[in-house]
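Rest of the complex left out; these chains stay put.
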Amino acid sequence: MGIEWRIIQREWRLVMARPGEVLKPMWFLLLVISLIPLALSPDSTLLAEIGPAMIWVATLLAILLNMDHLFKDDYSEGVLEQWLFWSRPFAWCVAIKLLTHWLFYILPLILMTPIVGLMLSIEADVIAVLLVTLLVATPALTCFSGLGGALTLGAARSGVLGVLVMLPLFVPVVILAAGVITRTTDGAGVGPLLALLAAFSLGAAILMPLAIAAAIRLNIGGST
Amino acid sequence: MIEWQFESLAALIAMAPHGPFVWSVYGLGALVLGGLTWHVRHAHSHAITRIQRQFEREGGHESET
Amino acid sequence: MTLELKHLHCERDDRVLFRDISQCVKRGEILRVAGPNGAGKTTLLRMIAGLFEADGEVLWEGAPLSAIPESVLYIGHAPQVTRELTVQANLQFLSGATLEAVRHALQAVGLRGYDDSLVRELSQGQKRRVALARLWLESRPLWILDEPYTALDVEMVAVLDQRIKQHTQAQGVCLLTTHQPPQQLDYRTLELGHGH
Amino acid sequence: MAWRWFHQWGSPRWFYERASRWQAWAGWIAVILLAVGTVWGLAIAPVDYQQGHSYRIIYLHVPVSFLAQALYLAMAIAAAVLLVWRMKLADVAMQSLAIVGFAFCVLALASGAIWGKPTWGTYWVWDARLTSMLILAFLYLGIIGLRSAMLDPNTAGKACAILALVGAINLPIIKYSVEWWNTLHQPASLTLTEKPAMPASMWVPLLINICGYYAAAAYLVFASMRGLVLHRERRAQWVRELVGAHD
């Protein structure tokens, strides 16, 4: 059995062992979004105005918070170090793992967006654009937050540290996505912006596995 | 070209309406730079005392064993 | 002269753990790294396995071992199994073996019938057995085992000894640490921790 | 020749001894320049006809803002040196630069915020320059936080180096996107960009202070690095001799 296939199969088995894990980011998004009308006001025009931004921030947090466990358990159980004894480049294996993570955890989360969008009375076409920005941007987010998780493997009580370290790097993504959404509501063209976002994602998908692999190696070397 | 802009020390401190802003900025600047200076100097001397103490301890161990 | 350690050296914090370790281990040999707690046995084994940055050289058949990590089977202090998966899924992932082979290996380590148990429901010693089942599944020439006997009962210790013997008879190399000297093996000892 | 130079820089001892002199020089230059520039700026430079005396904050704000950015660049270079050549000194440099840079960044933010009150009537607006400065502060904080949370010091240095490099690659993108974002929304037109032509007696002290703060930063970085070098090399013979431990 190819190593790639083994990684995917294992990830799938983990999902099957705990299907609830897939729901956790979705649940988080839903909860945070439903807190907002409670804390603010049930005024639907205001909600619709700030809605897309709120969904973006909440999704960002959901992705980042979920990432803490991407490598952590495997690292502390000593499974991750076994990957180093495989005949395939470590960065390649990491890339596969990121891909499966995106498929199993992030994609379902994105599909949640229409529902929370409706809760905030966002219009259908804005929701559609929101979905597209998320689809295009999440590979970059996944890769960056994977780096956050990998860097903090050797940290004392990592917890949200990975989130904190990586959040500033998300600024361009957030801004571009916000730009796409505003322009849609204003009726302007969004093609170039989406292309920029896609380029960002592509760059991240190529470079980040290398950085993540280096960070993991580093942390394995530092532990006894 | 070089002439004092304030008649008195009080005027300098008051700086018309903006004294509190200007002085708090410079006060903060002095605080941060001074604090940092103290910190790095302290860290240096602290490193030295720690090393000295370490050696004393090692010396003690060796004479015991 | 298969595995060569050249001038391995390690300092941690302020202590020199070992200095200038040079050893040759031939095929079919067992090298036991011994020493009191904290002597640096784990550190040395991890350094050889390439998990800890080496100060010195580790050669395998003359080439750096770090270039061919796939010839090493390392089992350390960590459980090396995922709590949330079944025994079978763990072994399949780690070794890429077929179901049939996994079943055989589990039989060998006395875990017959536990294929579908989750690892977190096993006792300490059973978990250890799962990790050790890889010794029956993978054919890598260099075994590096850090205290493999921990938590095992007497019966399993004998089984493991048997397997190690078999491996060395098949021209494999085995490095291991233990506090109790293994009674059924012929080994050479590298003593750490009294040299400094 | 080039190699010897490189080798020397890799030697903590060589650095420790040399930097002692550089540090002294930088310190004295900083004291003199800052004293001259600040007194000049506060008391001698003419008053601004629009902002009144509040503009005198410029003599701290602008140099400090420059430095906050320059120090990040220096840190990223140190990070690259650490990852490529594994030079231990680069790790020390990164650690010092992060702390000093962060302090300057906070100072830039604070001075800007305080300056904002008399000029804009508010402490904070989401202006492009301010926002990217804030993000720079977060990047610094990330690097400091990561280092302090990591258990193993060697790992910490390299992890921070990876983070610093990724941040440095991203920094131009962040700046560009923040500027674009800001113009997109067209906020209250409060920008720092347009500056009236200054008379010499206004910009000379600014120049002096910029040099003075550069010197001060150099002093702080060298002093901090020397302390760290000493601590890291605490087992080396030369440190033993230096601190005069009876051996």
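Residue numbering begins at 1 within each chain, and the chains themselves are lettered A, B, C and D in the order written.
Just so it is clear, a residue touches a chain if its C-beta (ideal position, glycine included) is under 8 Å from a C-beta of that chain, and two chains touch if they have at least 3 such contacts.
Since the structure is predicted, the reported quantities are computational estimates derived from the model, not experimental observations.
Chain composition of the whole assembly in this file works out to A x2, B x1, C x2, D x1.
In the analysis below, only the chains that are shown with their structure count from here on.
Work out the mean CA point of subunit A and of subunit B, and you get 43 Å between them. For this pair, subunit C with subunit D, the centres built from the Cα atoms lie 49 Å apart. Taking each chain's centre as the average of its CA atoms, subunit B and subunit D sit 16 Å apart. Touching of two or more other chains is recorded for residues 234 of subunit D.
For subunit C, residues that reach two or more other chains under the stated contact definition are 14.
Only residues 135, 138-139, 141-142, 145-146, 149-152, 154-156, 158-159, 162-163, 166-167, 170, 173-174, 176-178, 180-181, 184-185 of subunit D touch subunit A when the two sit together in their complex.
Taken in their complex, subunit A has these residues touching subunit C: 1, 3, 6-7, 9-10, 13-14, 17-18, 73-74, 76-79, 81-82, 84-87, 220-221, 224. Of all residues in subunit D, only 38, 40, 42-47, 52-54, 56-57, 60-61, 64, 99-100, 103, 106-107, 110-111, 114-115, 117-118, 200-201, 216, 219-220, 223-224, 226-228, 230-231, 234, 239-240, 243-247 touch subunit B in the complex they form.
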